[in-house]
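All protein chains of the complex are present and in place, except for one that has been dropped.
We call the chains A and B, going by the order they appear; numbering starts again at 1 in every chain.
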Amino acid sequence: MRLLDDPNRLLPADPATRRVAAALHDTVRDHPIVSPHGHVDPRLVLDDLPFPDPAHLLIVPDHYVLRMLHANGVPLDRLGRGEPVDPREIWREFASRWHLFAGTPVRAWLEETFRSVFGLTEHPDTANADEQYDAVQAWIDAPGSRPRALVESFDIEVLATTDDPVDDLAAHQALRDDPTFSRHVLPTFRPDRFLDPSAPVWRTAVTELEDAGGVDCGTAAGLIRALEARREHFRACGATATDTSTIDPWTVRLEPSELERVHRDALAGTVSPDDAAAYRAHMLWELARMSSEDGLVMQLHPGVVRNHHGGTLARYGADTGHDIPTATTFTQPLRQMLEDFGTHPAFRLVLFTVDETTFSREIAPLAGFYPSVYAGAPWWFLDSPNGIRRFREAVTDSAGFYKTSGFIDDTRAFLSIPARHDVSRRTDAGWLAELVVTGRLGTEEATRIATDLVGVIPRTAFRLPGAPA
Amino acid sequence: MRLLDDPNRLLPADPATRRVAAALHDTVRDHPIVSPHGHVDPRLVLDDLPFPDPAHLLIVPDHYVLRMLHANGVPLDRLGRGEPVDPREIWREFASRWHLFAGTPVRAWLEETFRSVFGLTEHPDTANADEQYDAVQAWIDAPGSRPRALVESFDIEVLATTDDPVDDLAAHQALRDDPTFSRHVLPTFRPDRFLDPSAPVWRTAVTELEDAGGVDCGTAAGLIRALEARREHFRACGATATDTSTIDPWTVRLEPSELERVHRDALAGTVSPDDAAAYRAHMLWELARMSSEDGLVMQLHPGVVRNHHGGTLARYGADTGHDIPTATTFTQPLRQMLEDFGTHPAFRLVLFTVDETTFSREIAPLAGFYPSVYAGAPWWFLDSPNGIRRFREAVTDSAGFYKTSGFIDDTRAFLSIPARHDVSRRTDAGWLAELVVTGRLGTEEATRIATDLVGVIPRTAFRLPGAPA
Partner (left out) sequence: MRLLDDPNRLLPADPATRRVAAALHDTVRDHPIVSPHGHVDPRLVLDDLPFPDPAHLLIVPDHYVLRMLHANGVPLDRLGRGEPVDPREIWREFASRWHLFAGTPVRAWLEETFRSVFGLTEHPDTANADEQYDAVQAWIDAPGSRPRALVESFDIEVLATTDDPVDDLAAHQALRDDPTFSRHVLPTFRPDRFLDPSAPVWRTAVTELEDAGGVDCGTAAGLIRALEARREHFRACGATATDTSTIDPWTVRLEPSELERVHRDALAGTVSPDDAAAYRAHMLWELARMSSEDGLVMQLHPGVVRNHHGGTLARYGADTGHDIPTATTFTQPLRQMLEDFGTHPAFRLVLFTVDETTFSREIAPLAGFYPSVYAGAPWWFLDSPNGIRRFREAVTDSAGFYKTSGFIDDTRAFLSIPARHDVSRRTDAGWLAELVVTGRLGTEEATRIATDLVGVIPRTAFRLPGAPA
């Protein structure tokens, strides 16, 4: 079967609406990519080495692909997550199960990558698996396929990474200092492992932070000072944002003495579950407080149960496809944080969710009152044409377009970045076209909004280079 | 930019569906307006004074408009909610930020008001702000712009207001007694401040009720008798309904002795949070019991966290844009109430929600079994073309059309009433047309339903003048 190549793909079916949408998409299709949140390793760009084989380029590291194959009976062993496997065998497993991805966003991203990046014309299948594997390998080996060349050919102007507070950010610094590289690769401060004092990683994290920053973290106040110092380092290296993913977004303010008591218990390994939860909620509040002082934009990604299947975690590690969403609520949990910082001019909070019931019920109403709050684009499980369409319909009523974040690709699958942004641009063009055709928006205004959605809106929400003053 | 004026606005894009929808809309567009729930002050109609300036007509009192401006960085101070501000300055703030409302229902309402009521032709912007301000002021000053003239020209046949139990309803009485005024302005009994005995307003409310009704409220039984007496007064003045908005809809039956104990504690200022919650749930049950006896239709609007931002409340008061929805559930909370009154022939309960997940999950199934329960039209945050469309799709399956309430404008923005009802008529016409074009409904039956939705359905649900016997 031939790969699809419909120039009107993802635009509304109604002919009149499609014409308007196609025109809107045309005005933004070639705008540079602004990617304010993702998981590309900065060393990939710095070192500029060729990608590994096709399986390790497209399948093994992409938990979207892995999970669907696993769900349909392919053990992770056969997908290179246990003992090493011949990458050609992994590719064959994938190619023979292409039909499983029908109708999914993964299919759309892969199809565009196969067609536009590799120049292939056929769907993967059992018969062509080896031939396509070789073709992708040949593409990998070509000089124009190195990461820096792709940053240019993909026209990625801003690429935010996700980084541990103790990271020295040497790769980011080196890229900033390189006069031949004009793109922005920005670090993002991700302090998650410092938040839950009952997690096994917490004490290691605290020790590493002491080593990295030279600040005594024997007290909570010390830990907070150390985190502030690292944020300063991140800002100096170009960071404009932080990111935090907790199971829920509760925030509280503990009394200093209470906070210190829990911190001591945690260092002693005797922290109770309730105290740990309170400490985490307080630390979320502290992160908001810091954002209101240093101006780093706070991203919040709550509501995911990480590593749902302990057996898979034990055998194959994290990020193996079994992070599962759960019901989420923001209105009451965020109350203390927003009471204290919600109207602070320097504070900015971008709310993401994997529970789409919160779009119309909580996120849009919060973004529609608090100057600090922005509605984050659909994230994970919802980052599809359908999810983006539902997001716009649910959020526009109360928050409009200008309190949304702009598109977030949130990916470590480097090759999929252009395809993902194009899906978003097409879907937003379709939504704007619906508003035009139903008499709710003029063409001129729709064109301005389509353009703002890929430029001024994400630049403003994330305080990126190029944002209006 | 010129204001949009598409005669097919808000009708489906598909041409065949649009033709059917336009015909359906044509049959109902000029029907009189029945408004069974809203917040217009009856004295506005009684006194028939001119509206104040343009800013205090359209911006300052409308929390939909205020919240969007505030969310985009305009302090409430600059919008006339703190110290007095030159209304022309407020208008300029608004006019320069018209783009923020793109795609929102507020835009649709304002656009129709600007075009149909004021006869303007341009979108507000910085350049035309003063000119449009003057034009609106000139409209205000014209004799045909007085409230009573507008009630006639808008063809508002029934207008329900929202009133405190201690209100003497003199304005309603005067309008009833005026032989030159043939429209129905009906009071609605809103006893919210009597429900939560831990709220600071409760004791004041009880004292005022004693003064108004001459019934000793030192006991819960006395308070209940006093409320019953006030309901009787409301009924005598034309009321057909009550309205209650609590954070959740839990109902319980307390033992009389337990109820009296909590009442005494509350009067003494020593009520515990748990007791207060139980008292409130019992009082909700009592209100249902009263409705089953006096036949006043009970409206329930739960699920809103009022005054989310304490700092804004303290500085600018309530109704300043930071009431935020929260997750809501009805099935278990209403069980005691529906066990006792759900099949009572005189009882009627209209359920509203700001959590649209309850449309298909709870409200439609409850309305699809209990003769007393009606699915209330989309309310706040959901009172948009998209929200109404989702409501119909989610609710029709289990409740059909005849167990829904008909449209509710729920507004204090008097000028927006016709625009809001027209949005609803257009959206319902679109939904009915979809059913016709997909072979689910004949045109003749769709026409009957469209007509019933603006007449017999709200009149029946709210027991309004003109309801079938």
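One rule holds in what follows: contacts are C-beta pairs under 8 Å (C-beta built on N, C-alpha and C of every residue); 3 or more make two chains touch, one makes a residue touch a chain.
Everything numeric here is computed off the predicted structure, so don't read it as measured data.
Considering the full assembly, A:F101 is the residue among A:F51, A:F101 or A:Y133 that touches the omitted chain. The residue touching the chain not shown here, chosen from A:D355, A:D410 or A:D428, is A:D355. Contact with the chain not shown here comes from a single listed residue; of B:T104, B:Q132, B:T242 or B:T396, that residue is B:T396. Residues 12, 14, 16-17, 327, 329, 331-332, 335, 338-339, 342-343, 357, 360-362, 364-371, 373, 393-394, 396-403, 434-435, 437-442, 444-445, 448-449 are the ones on chain B that touch the missing chain.
Residue-level contact of chain A with the missing chain is found at 1-2, 4, 6, 8-15, 67-68, 70-73, 99-105, 107-108, 305, 308-312, 321-322, 324-327, 354-357, 381-382, 384-387.
Please note the rule applied: only the chains that are shown with their structure count from here on.
Annotation: 39 Å between the Cα-based centres of chain A and chain B.
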